[in-house]
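Every protein chain but one is kept in place in this view of the complex.
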Amino acid sequence: MSRLYGAVRKFYIALIFLFLYAPIATLIVLSFNASKTRAKWGGFTLKWYQSLFGNDIILQALWNTLAIAFLSALIATVIGTVACISMQNMRRSTRSLIMGVTNIPMLNADIVTGISLMLLFISIGIRFGFGTILLAHITFNIPYVILSVMPRMKQLNPSTYEAALDLGASHIQAFFKVVFPDILPGIFSGFLMAFTMSLDDFIITHFTKGPGIDTLSTKIYTEVKKGIKPEMYALSTIIFVSVLILLLLINYTPRAGHKKAR
Amino acid sequence: MKNALVNLEGITKSFDGQMILDDLNLYIKENEFLTLLGPSGCGKTTTLRILGGFEKPDKGHVIFEGQDITNLPPNKRNLNTVFQKYALFTHMDIAENIAFGLKIKNKSKAYINDKIRYALKLVNLDGYEHRMPDSLSGGQQQRIAIARAIVNEPKLLLLDEPLGALDLKLRQDMQYELIRLKNELGITFIYVTHDQEEALTMSDTVVVMNQGYIQQIGTPENVYNEPENAFVADFIGDSNIIGATMIQDRLVEILGARFACVDEGFGENKPVDVVIRPEDVELVSPDEGVINGTVTHLIFKGVHYEMEVMANGFEWLVQSTRMQPVGTQVGIRVAPFNIQIMNKPESEDEEAVGVNE
Partner (left out) sequence: MNRKLLSAPYLFWSALFILVPLCMVFYYGLTDKTGAFTLENILAIATPEHSKALWEALKLAFVSTVICLLLAYPLAMILCGMNSHKDSFIVLIFILPMWMNFLLRTMAWQSLLEKTGVINGILGFLHLPSLNIINTPAAIVLGMVYNFLPFMVLPIYNVLVKIDKNIVNAARDLGANPFQTFLKILLPLSLPGIFSGITMVFVPALTTFVISRVLGGGKILLIGNIIEEEFTKTDNWNLGSGLSIVLMLFIIFNMVISAVTDKDGEVNAL
C-alpha cells in the first residue's frame, strides 16, 4: 500500500518535471539541428554555436540583457536592503503601508506596470533606451529583494546588535560585523532572484525600451513571426547549461561536507 | 505478560540504516504510569510513535488489549497522544480543538458540549472555550492538548515530553497536575522524558533506555537505589562509578582499599563496577575512614554542600550537610549497604550501552 503510494508520488513528480523541462530539452535539441526550420531534424551540427559568436546583433542583445540584469539587481539590492533596515524601527502601521506599496509591482500585472512606466517616461521626457529599461527593472526588482531580506531581518535577535554595542562597537561597526553577516544569505538570494527576474522579463522591457535597443527577450519577440534564428537556441542553451552547472556545484559541494560533519 | 494492556514484542526499527530500536520487549499494565527515560536518541520517542501508529516497526508486534495493532493506522487506535510542543490546531478555537476527535466520531452536539465543559474544568481552564490557541501561555496550551486527548476516553494516553517547553516552576506544578489527572481518570499513561527527576517523581515504573536498548525496568526507588549498570547509575542522579575488584562475597577492593559490602555471588577476584551515591559517602577524620583524601572543591547547594575529594587517584563526589573547607584532610567511609556492585559489561552490545554518552 505505502509502496504503491510511493511509486505514484514518484510518477507524479516525474510527470511534472517532464512538463517543466520538455520545452527546454526541445530548445537544446534544436540548437544542434542542422536544418534551419524547426519542423524537421536535419542532422547534428555545431554550426549555430560557431555563427553565434560572429553575430553582433545577438551578442549586443546579450550584453544589454546581462548589463541590465546585473546593474538593476545590484541597485535594487542596495536600495531594498537599506529599506529593510530602515523599516525595522518603524511603527507597524507605517511599515505595512510601505509593504503594501512594495507589493504593487509584484501583484500588479506586468502589462500595467509596463505601460504606467512608459507613460511616466514620456511625460518626464526621458529618451527611451538603456536608461529607461534599467529604471524599470530596478523598480520591479526591489520587491523581490525586500521580500527575501525582510524575513531574515525579523529572525534577527536584537540582542546581538546590542551586545556588539556593549562590547564597544560603533553603530556602523555593529551593523557590518553582526547584523550584516546574519542577513547576508537573504541579501544574496534577493540579488539572485532579482537578477533572474530581470533576465527573464519581456513585457516591461517591451514597453520601456526605445527603438534601436534590444534585449534578448525583445529580440526574440521580433523574430517570432519571421522565425527564430537558430543561434538564439544555441545561446540560450549555453546560458542554461552554465547556470545548471553552477547551481549543481553550489548545491552539492557543501552537502558532502555537511554529511561528513555529522 | 498475559493480561497486560500493551505488549511490545520484539520491536526493531532503523532509519537510514541506523538502528534505533533493537528487539525491544516491554509490557504495560492497566492503570500504570510508565515512563520511558533516556537521553536523546535512545529510542524512547520512536517507541512512543510506534505505539501511536506514526511509525511502523521493521520487525515485531504491538499488542493492545490482546489485539495486534501493528498495522493499524493512528485514527483506528483507541489511544491518544499529547504531543511535544502541543500541536494544537491554530486555526480553531479551544472548544473546536477539544471537540475535534468527538466530531470525527459523530457524537451529538449536547454530548460534545458537556465533554468540552468537563475537560476544561478538569484542566482548570473553565471559560476558555472561545480563545484561540495562540493567545494562551505555554502551560495553558499544554493543558488544552491534554484535554483534547482525554475527551476521547482513550484506554492509553501517550505523552511525548509534554513538559519540556515549560519553565521549572510550571513544570513542577504540572507534574502534580498530571498525577492528579491520571488518578481521576484511571487511564494508563506512557510518558516519555529525558528528565530523570520528572521520571522519578511521577512514575509507577521507570524504563531506562539507551541506544535502542532497555537498560533497566523498575520502580523509581529501585532504579535509583539499585542501578543495574554504569549507564543507569550515571544517568539517574549523581554518582561515583569506580572500577573495582570483588575479592570474595561481601568484600570489595576499591582503589586499593578493601570495603565491606552486602553483595554476594559475583565470584572471587572478579572485576566489577561499584556505584556509590554522593550522599552516601561519609567524611570522617583522617585515618578513621577506609581511605584518606583531600577536599579539592566546595560548592554550597542550598540543601547541602557538594565537595570533591581527591583520594587514591579518584575524585570522589560527596554531598553532605557538614562543610569541609578546601584543603582539609579527611577520611572516607561508606556503609556496606550503600555500595552497589555491578557486573562489568562483557559483550559489545552491553559496551555500547555503557559510557558512550
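First chain written, first letter: the chains are A and B, and each begins at residue 1.
Definition applied: contacts are C-beta pairs under 8 Å (C-beta built on N, C-alpha and C of every residue); 3 or more make two chains touch, one makes a residue touch a chain.
Because the structure is a prediction, the values reported are computed rather than measured.
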| item | value |
| --- | --- |
| Where the missing chain makes contact, among the chains that are shown | A, B |
| Residue in contact with the excluded chain [from A:Ile58, A:Ala73 or A:Met118] | A:Met118 |
| Interface with the undisplayed chain - residues on chain A | 9, 12-13, 16-17, 19-24, 26-27, 30, 38-40, 79-80, 82-83, 85-90, 96, 98-113, 115-120, 123, 135-136, 138-139, 142, 144, 147-148, 150-151, 171-172, 189, 193, 196-197, 199-203, 206-207, 216-217, 220-221, 224, 228, 232-233, 236, 239-240, 243-244, 247, 251, 255 |
| Residues in chain B touching the chain absent from view | 52-54, 73-75, 77, 80-81, 83-85, 87-91, 100-101, 104-105, 148-149, 152 |
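Basically, only the chains that are shown with their structure count from here on.
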| item | value |
| --- | --- |
| Whole-Å gap between the CA centroids of chain A and chain B | 53 |
